[in-house]
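Excluded from the complex is one protein chain; the other protein chains are retained at their positions.
So, chain A:
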Amino acid sequence: MAIEMRRGRYGKFGGQYVPETLMTALIELEKAYEEAKADPAFAEELDYYLRDFVGRENPLYFAERLTAKIGGAKIFLKREDLNHTGAHKINNSLGQALLAIRMGKKKIFAETGAGQHGVATATACALFGLECVVFMGKEDIRRQELNVFRMELLGAKVVSVDKGSGTLKDAVNEALRYWVANVEDTHYILGSALGPHPFPEIVRDFQRVIGVETRRQIVEKEGRLPDAIVACIGGGSNAIGMFHPFVEDEAVALYGVEAAGSGIATGRHAAAIADGKEGVLHGSYMYVLQDEDGFIQEAHSISAGLDYPAVGPEHCHLHSIGRVTYSSVTDAEALEGLQILSRTEGIIPALESAHAIRFAVELAKDMRQDEIVVVCLSGRGDKDMQTVREALGGGVE
(Lines give C-alpha, C1' and ligand atoms only; values in the text may rest on other atoms or scores of the structure.)
Protein backbone atom coordinates (compact mmCIF):
# COMPACT_ATOMS: atom_id res chain seq x y z
CA MET A 1 0.00 0.00 0.00
CA ALA A 2 1.05 3.56 -0.53
CA ILE A 3 1.82 5.70 2.47
CA GLU A 4 2.16 9.45 2.10
CA MET A 5 5.53 11.15 2.06
CA ARG A 6 6.42 13.63 4.72
CA ARG A 7 9.16 14.64 7.09
CA GLY A 8 10.86 11.83 8.89
CA ARG A 9 10.43 9.64 5.82
CA TYR A 10 12.94 7.72 3.78
CA GLY A 11 10.94 7.18 0.65
CA LYS A 12 7.84 5.51 1.99
CA PHE A 13 9.61 4.17 5.08
CA GLY A 14 9.87 5.70 8.56
CA GLY A 15 7.26 7.97 10.14
CA GLN A 16 5.90 8.32 13.65
CA TYR A 17 3.50 5.50 14.49
CA VAL A 18 3.33 6.01 18.24
CA PRO A 19 0.66 6.65 20.86
CA GLU A 20 -0.40 10.27 21.14
CA THR A 21 1.16 10.39 24.63
CA LEU A 22 4.61 10.24 23.02
CA MET A 23 4.05 12.74 20.22
CA THR A 24 4.83 15.80 22.31
CA ALA A 25 8.09 14.21 23.47
CA LEU A 26 9.05 13.41 19.87
CA ILE A 27 8.27 16.92 18.73
CA GLU A 28 10.30 18.32 21.63
CA LEU A 29 13.18 15.96 20.83
CA GLU A 30 13.16 16.95 17.19
CA LYS A 31 13.30 20.62 18.11
CA ALA A 32 16.07 20.11 20.66
CA TYR A 33 18.05 18.11 18.14
CA GLU A 34 17.70 20.74 15.42
CA GLU A 35 18.95 23.35 17.87
CA ALA A 36 21.84 21.19 19.02
CA LYS A 37 22.83 20.50 15.42
CA ALA A 38 22.98 24.21 14.70
CA ASP A 39 25.09 24.90 17.79
CA PRO A 40 28.85 24.50 17.19
CA ALA A 41 29.38 24.18 20.95
CA PHE A 42 27.37 20.95 20.94
CA ALA A 43 29.52 19.36 18.24
CA GLU A 44 32.65 20.53 20.04
CA GLU A 45 31.59 19.00 23.30
CA LEU A 46 30.69 15.72 21.65
CA ASP A 47 34.01 15.70 19.77
CA TYR A 48 35.84 16.22 23.01
CA TYR A 49 34.23 13.18 24.64
CA LEU A 50 34.60 11.06 21.51
CA ARG A 51 38.31 11.84 21.47
CA ASP A 52 39.31 11.83 25.13
CA PHE A 53 36.76 9.41 26.53
CA VAL A 54 35.97 7.00 23.69
CA GLY A 55 39.43 7.11 22.11
CA ARG A 56 38.49 8.27 18.63
CA GLU A 57 39.51 8.40 16.01
CA ASN A 58 40.00 4.68 15.91
CA PRO A 59 42.18 3.11 13.20
CA LEU A 60 41.28 1.93 9.75
CA TYR A 61 43.44 -1.14 9.89
CA PHE A 62 44.82 -3.02 6.89
CA ALA A 63 44.18 -6.71 7.58
CA GLU A 64 47.24 -7.92 5.77
CA ARG A 65 47.30 -11.56 6.78
CA LEU A 66 43.58 -11.96 6.22
CA THR A 67 44.00 -10.36 2.80
CA ALA A 68 46.90 -12.68 1.97
CA LYS A 69 44.92 -15.72 3.09
CA ILE A 70 41.91 -14.81 0.97
CA GLY A 71 43.99 -13.78 -2.01
CA GLY A 72 41.59 -11.18 -3.36
CA ALA A 73 40.85 -7.54 -2.63
CA LYS A 74 42.64 -5.70 0.14
CA ILE A 75 40.58 -5.85 3.33
CA PHE A 76 40.54 -2.92 5.74
CA LEU A 77 38.82 -2.97 9.12
CA LYS A 78 37.25 0.07 10.71
CA ARG A 79 38.11 -0.57 14.34
CA GLU A 80 34.94 0.36 16.25
CA ASP A 81 35.87 -2.57 18.49
CA LEU A 82 38.63 -0.41 19.97
CA ASN A 83 36.19 2.17 21.28
CA HIS A 84 35.73 2.47 25.00
CA THR A 85 33.03 -0.11 25.96
CA GLY A 86 33.90 -2.20 22.93
CA ALA A 87 31.51 -1.25 20.16
CA HIS A 88 30.14 1.57 18.04
CA LYS A 89 27.14 1.96 20.35
CA ILE A 90 28.96 4.49 22.58
CA ASN A 91 29.00 7.05 19.73
CA ASN A 92 25.23 7.28 19.88
CA SER A 93 24.81 6.93 23.64
CA LEU A 94 27.17 9.83 24.33
CA GLY A 95 25.52 12.03 21.71
CA GLN A 96 22.05 11.37 23.03
CA ALA A 97 23.09 11.75 26.66
CA LEU A 98 24.44 15.20 25.85
CA LEU A 99 21.21 15.95 24.03
CA ALA A 100 19.19 14.84 27.07
CA ILE A 101 21.24 17.16 29.28
CA ARG A 102 20.50 20.02 26.88
CA MET A 103 16.81 19.21 27.24
CA GLY A 104 17.13 19.35 31.02
CA LYS A 105 16.39 15.63 31.44
CA LYS A 106 18.34 13.79 34.10
CA LYS A 107 16.67 10.43 33.79
CA ILE A 108 17.60 8.08 31.00
CA PHE A 109 16.37 4.70 29.91
CA ALA A 110 17.29 2.39 27.08
CA GLU A 111 16.62 -1.02 25.60
CA THR A 112 19.39 -3.43 24.85
CA GLY A 113 19.84 -6.69 23.01
CA ALA A 114 23.45 -7.80 23.18
CA GLY A 115 23.90 -5.49 26.11
CA GLN A 116 26.38 -3.34 24.19
CA HIS A 117 23.97 -0.45 23.88
CA GLY A 118 22.97 -0.90 27.52
CA VAL A 119 26.59 -0.83 28.61
CA ALA A 120 27.30 2.19 26.41
CA THR A 121 24.28 4.04 27.80
CA ALA A 122 25.06 3.08 31.41
CA THR A 123 28.58 4.35 30.77
CA ALA A 124 27.40 7.68 29.39
CA CYS A 125 25.04 8.05 32.35
CA ALA A 126 27.82 7.34 34.83
CA LEU A 127 30.01 9.85 33.04
CA PHE A 128 27.40 12.59 33.26
CA GLY A 129 25.72 11.62 36.53
CA LEU A 130 22.37 10.66 35.00
CA GLU A 131 19.92 8.08 36.29
CA CYS A 132 19.80 5.00 34.08
CA VAL A 133 17.30 2.17 33.56
CA VAL A 134 17.93 -0.51 30.93
CA PHE A 135 15.30 -2.91 29.62
CA MET A 136 16.65 -6.24 28.48
CA GLY A 137 14.92 -9.42 27.38
CA LYS A 138 15.18 -12.36 29.73
CA GLU A 139 16.75 -14.55 27.08
CA ASP A 140 19.33 -11.87 26.30
CA ILE A 141 20.12 -11.49 29.99
CA ARG A 142 20.96 -15.17 29.95
CA ARG A 143 23.07 -14.90 26.81
CA GLN A 144 24.89 -11.77 27.89
CA GLU A 145 25.22 -12.22 31.62
CA LEU A 146 28.49 -10.37 31.88
CA ASN A 147 27.11 -7.29 30.19
CA VAL A 148 24.29 -7.21 32.76
CA PHE A 149 26.89 -7.19 35.48
CA ARG A 150 28.81 -4.43 33.72
CA MET A 151 25.69 -2.27 33.52
CA GLU A 152 25.00 -2.80 37.20
CA LEU A 153 28.58 -1.95 38.11
CA LEU A 154 28.13 1.27 36.19
CA GLY A 155 25.14 2.11 38.35
CA ALA A 156 22.31 1.25 35.95
CA LYS A 157 19.17 -0.62 36.89
CA VAL A 158 18.58 -3.55 34.54
CA VAL A 159 14.96 -4.58 34.14
CA SER A 160 14.34 -8.09 32.88
CA VAL A 161 11.59 -8.40 30.26
CA ASP A 162 10.06 -11.85 30.08
CA LYS A 163 7.19 -11.08 27.73
CA GLY A 164 7.16 -12.53 24.23
CA SER A 165 10.45 -14.12 23.26
CA GLY A 166 12.36 -12.19 25.91
CA THR A 167 14.61 -10.58 23.33
CA LEU A 168 15.25 -7.13 21.89
CA LYS A 169 11.79 -6.59 20.37
CA ASP A 170 10.16 -7.21 23.73
CA ALA A 171 12.65 -4.95 25.49
CA VAL A 172 11.71 -2.15 23.07
CA ASN A 173 7.99 -2.73 23.77
CA GLU A 174 8.61 -2.42 27.48
CA ALA A 175 10.83 0.63 26.97
CA LEU A 176 8.06 2.34 24.98
CA ARG A 177 5.54 1.59 27.72
CA TYR A 178 7.94 2.97 30.29
CA TRP A 179 8.33 6.10 28.20
CA VAL A 180 4.56 6.58 28.00
CA ALA A 181 4.45 6.49 31.80
CA ASN A 182 7.51 8.69 32.41
CA VAL A 183 7.52 10.91 29.39
CA GLU A 184 7.77 14.28 31.12
CA ASP A 185 11.21 14.03 32.69
CA THR A 186 12.86 11.08 30.99
CA HIS A 187 14.78 10.66 27.75
CA TYR A 188 14.80 7.43 25.80
CA ILE A 189 18.23 6.67 24.35
CA LEU A 190 17.20 4.37 21.54
CA GLY A 191 20.11 2.21 20.48
CA SER A 192 19.76 1.70 16.76
CA ALA A 193 18.62 3.56 13.67
CA LEU A 194 15.06 2.54 14.44
CA GLY A 195 11.90 3.78 16.03
CA PRO A 196 9.80 6.84 15.31
CA HIS A 197 11.21 9.99 13.75
CA PRO A 198 13.50 11.67 14.78
CA PHE A 199 15.35 8.66 16.24
CA PRO A 200 16.55 7.05 12.99
CA GLU A 201 18.03 10.38 11.95
CA ILE A 202 19.59 11.20 15.33
CA VAL A 203 21.17 7.77 15.68
CA ARG A 204 22.47 7.88 12.12
CA ASP A 205 23.98 11.31 12.60
CA PHE A 206 25.76 10.24 15.79
CA GLN A 207 27.09 7.13 14.03
CA ARG A 208 28.14 8.99 10.88
CA VAL A 209 31.50 9.58 12.51
CA ILE A 210 32.34 5.99 11.48
CA GLY A 211 31.96 6.72 7.78
CA VAL A 212 33.39 10.21 7.94
CA GLU A 213 36.61 8.97 9.53
CA THR A 214 36.79 5.98 7.19
CA ARG A 215 36.54 8.21 4.17
CA ARG A 216 39.41 10.40 5.31
CA GLN A 217 41.53 7.42 6.40
CA ILE A 218 41.18 5.39 3.23
CA VAL A 219 42.07 8.39 1.09
CA GLU A 220 45.15 8.95 3.27
CA LYS A 221 46.22 5.33 3.00
CA GLU A 222 45.21 4.40 -0.52
CA GLY A 223 44.64 7.73 -2.21
CA ARG A 224 41.13 6.78 -3.20
CA LEU A 225 37.71 5.61 -2.03
CA PRO A 226 37.12 1.89 -1.48
CA ASP A 227 35.39 -0.31 -4.03
CA ALA A 228 33.14 -1.90 -1.46
CA ILE A 229 32.04 -1.38 2.13
CA VAL A 230 30.48 -4.07 4.31
CA ALA A 231 28.59 -3.75 7.60
CA CYS A 232 26.30 -5.99 9.63
CA ILE A 233 22.67 -5.02 10.15
CA GLY A 234 20.76 -5.41 13.40
CA GLY A 235 18.60 -2.33 13.49
CA GLY A 236 21.18 -0.82 11.20
CA SER A 237 23.07 1.84 13.17
CA ASN A 238 26.69 0.87 12.56
CA ALA A 239 25.85 0.23 8.90
CA ILE A 240 24.03 3.50 8.29
CA GLY A 241 26.77 5.42 10.11
CA MET A 242 29.35 3.80 7.87
CA PHE A 243 27.36 4.00 4.62
CA HIS A 244 25.85 7.44 4.86
CA PRO A 245 28.92 9.51 3.90
CA PHE A 246 29.34 7.23 0.84
CA VAL A 247 25.79 7.02 -0.44
CA GLU A 248 26.39 9.64 -3.14
CA ASP A 249 29.56 7.89 -4.34
CA GLU A 250 28.02 5.54 -6.86
CA ALA A 251 31.33 3.76 -7.48
CA VAL A 252 31.46 2.54 -3.88
CA ALA A 253 29.42 -0.65 -3.57
CA LEU A 254 27.64 -0.90 -0.22
CA TYR A 255 26.73 -4.23 1.38
CA GLY A 256 24.54 -4.73 4.44
CA VAL A 257 24.65 -8.15 6.07
CA GLU A 258 21.63 -9.47 7.92
CA ALA A 259 21.59 -12.43 10.28
CA ALA A 260 20.34 -15.58 8.53
CA GLY A 261 20.27 -17.53 11.81
CA SER A 262 19.75 -21.21 11.05
CA GLY A 263 19.12 -20.31 7.39
CA ILE A 264 16.47 -18.18 5.70
CA ALA A 265 14.57 -21.27 4.54
CA THR A 266 14.20 -22.54 8.13
CA GLY A 267 12.27 -19.44 9.17
CA ARG A 268 14.60 -19.11 12.16
CA HIS A 269 16.50 -15.96 11.28
CA ALA A 270 16.54 -12.18 11.64
CA ALA A 271 16.72 -11.19 7.98
CA ALA A 272 13.88 -8.71 7.61
CA ILE A 273 14.95 -7.39 4.23
CA ALA A 274 15.39 -10.88 2.81
CA ASP A 275 12.19 -12.31 4.21
CA GLY A 276 10.05 -9.57 5.77
CA LYS A 277 7.04 -7.62 4.55
CA GLU A 278 6.36 -3.93 4.80
CA GLY A 279 4.65 -2.99 8.03
CA VAL A 280 4.80 -0.98 11.22
CA LEU A 281 6.76 -1.85 14.33
CA HIS A 282 7.97 0.39 17.16
CA GLY A 283 6.82 3.55 15.51
CA SER A 284 8.27 3.07 12.05
CA TYR A 285 7.19 1.76 8.64
CA MET A 286 9.82 -0.83 7.68
CA TYR A 287 10.38 -4.35 6.42
CA VAL A 288 9.21 -6.47 9.31
CA LEU A 289 9.19 -10.20 9.97
CA GLN A 290 5.50 -10.92 10.45
CA ASP A 291 2.86 -13.51 9.77
CA GLU A 292 -0.14 -13.05 7.49
CA ASP A 293 -2.21 -11.59 10.34
CA GLY A 294 0.33 -8.84 10.85
CA PHE A 295 1.64 -10.28 14.10
CA ILE A 296 5.33 -9.63 14.55
CA GLN A 297 7.46 -12.75 14.49
CA GLU A 298 10.37 -13.55 16.70
CA ALA A 299 13.78 -13.11 15.20
CA HIS A 300 16.53 -15.69 15.66
CA SER A 301 20.25 -15.21 15.57
CA ILE A 302 23.22 -16.48 17.51
CA SER A 303 24.09 -12.84 17.87
CA ALA A 304 21.84 -11.01 20.34
CA GLY A 305 22.60 -7.66 18.71
CA LEU A 306 21.16 -8.75 15.37
CA ASP A 307 18.14 -10.46 16.88
CA TYR A 308 15.50 -7.92 15.82
CA PRO A 309 12.59 -8.59 13.43
CA ALA A 310 12.92 -5.39 11.39
CA VAL A 311 15.49 -3.14 9.79
CA GLY A 312 15.68 0.63 10.23
CA PRO A 313 13.70 2.72 7.73
CA GLU A 314 16.63 4.31 5.92
CA HIS A 315 18.03 0.88 5.09
CA CYS A 316 14.60 -0.17 3.82
CA HIS A 317 14.70 2.82 1.51
CA LEU A 318 18.28 2.19 0.37
CA HIS A 319 17.23 -1.36 -0.42
CA SER A 320 14.12 -0.33 -2.32
CA ILE A 321 16.08 2.07 -4.54
CA GLY A 322 18.85 -0.47 -5.01
CA ARG A 323 21.66 1.68 -3.61
CA VAL A 324 22.73 -0.85 -0.98
CA THR A 325 22.84 -4.60 -1.54
CA TYR A 326 21.53 -6.57 1.43
CA SER A 327 22.67 -10.10 1.93
CA SER A 328 22.74 -12.51 4.85
CA VAL A 329 25.06 -14.83 6.74
CA THR A 330 24.04 -17.79 8.93
CA ASP A 331 25.04 -18.48 12.53
CA ALA A 332 27.47 -21.16 11.40
CA GLU A 333 29.04 -18.91 8.78
CA ALA A 334 29.40 -16.08 11.29
CA LEU A 335 31.22 -18.44 13.65
CA GLU A 336 33.62 -19.21 10.78
CA GLY A 337 34.13 -15.52 10.21
CA LEU A 338 34.88 -15.03 13.88
CA GLN A 339 37.48 -17.77 13.86
CA ILE A 340 39.16 -16.65 10.64
CA LEU A 341 39.67 -13.14 11.92
CA SER A 342 40.84 -14.37 15.32
CA ARG A 343 43.46 -16.64 13.75
CA THR A 344 44.75 -14.41 11.00
CA GLU A 345 44.71 -11.04 12.71
CA GLY A 346 44.57 -11.60 16.44
CA ILE A 347 41.24 -9.78 16.58
CA ILE A 348 38.23 -11.53 18.07
CA PRO A 349 35.20 -9.75 16.62
CA ALA A 350 31.75 -9.51 18.17
CA LEU A 351 29.37 -12.12 16.73
CA GLU A 352 27.47 -9.28 15.06
CA SER A 353 30.59 -8.02 13.31
CA ALA A 354 31.58 -11.59 12.43
CA HIS A 355 28.62 -11.62 10.03
CA ALA A 356 30.17 -8.72 8.14
CA ILE A 357 33.62 -10.33 8.23
CA ARG A 358 32.33 -13.57 6.79
CA PHE A 359 30.50 -11.79 3.98
CA ALA A 360 33.52 -9.58 3.20
CA VAL A 361 35.78 -12.62 2.96
CA GLU A 362 33.52 -14.16 0.31
CA LEU A 363 33.24 -10.85 -1.49
CA ALA A 364 36.97 -10.15 -1.50
CA LYS A 365 37.73 -13.58 -2.94
CA ASP A 366 36.10 -12.64 -6.21
CA MET A 367 37.68 -9.21 -6.44
CA ARG A 368 41.01 -8.14 -7.92
CA GLN A 369 44.03 -7.65 -5.68
CA ASP A 370 44.13 -3.94 -6.41
CA GLU A 371 40.58 -3.48 -5.21
CA ILE A 372 39.66 -2.40 -1.70
CA VAL A 373 37.02 -3.65 0.73
CA VAL A 374 36.33 -1.89 4.02
CA VAL A 375 34.53 -3.78 6.78
CA CYS A 376 32.93 -2.10 9.74
CA LEU A 377 34.22 -4.07 12.70
CA SER A 378 31.41 -2.84 14.90
CA GLY A 379 32.51 -4.47 18.15
CA ARG A 380 34.79 -6.85 19.96
CA GLY A 381 33.99 -10.40 20.93
CA ASP A 382 34.62 -10.43 24.67
CA LYS A 383 30.92 -10.37 25.47
CA ASP A 384 30.32 -13.41 23.24
CA MET A 385 32.91 -15.83 24.56
CA GLN A 386 30.39 -17.91 26.48
CA THR A 387 28.07 -18.19 23.46
CA VAL A 388 30.90 -18.97 21.08
CA ARG A 389 32.34 -21.59 23.36
CA GLU A 390 28.95 -23.30 23.62
CA ALA A 391 28.43 -23.10 19.87
CA LEU A 392 31.83 -24.59 19.15
CA GLY A 393 31.06 -27.47 21.46
CA GLY A 394 33.26 -26.32 24.31
CA GLY A 395 36.52 -26.08 22.47
CA VAL A 396 38.35 -25.10 19.34
CA GLU A 397 39.74 -27.87 17.23
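Keep in mind that, in the parts below, contacts are C-beta pairs under 8 Å (C-beta built on N, C-alpha and C of every residue); 3 or more make two chains touch, one makes a residue touch a chain; residues count from 1.
FYI, contacts and distances are computed from a predicted model.
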item: Undisplayed chain, where the name is taken from the UniProt record, one of "LLM class flavin-dependent oxidoreductase", "Cytochrome P450", "Tryptophan synthase alpha chain" or "ABC transporter ATP-binding protein"; value: "Tryptophan synthase alpha chain"
item: Residue, one of A:G95, A:G279 or A:G381, that touches the chain absent here; value: A:G279
item: Among A:Q16, A:T67, A:T214 or A:N238, residue touching the chain not depicted; value: A:Q16
item: Candidates A:T112, A:N147 or A:N173 - the one touching the absent chain; value: A:N173
item: Residues of chain A in contact with the chain not shown; value: 1-4, 6, 15-25, 163-164, 169, 173, 176-177, 180-184, 277-283, 288, 290-296
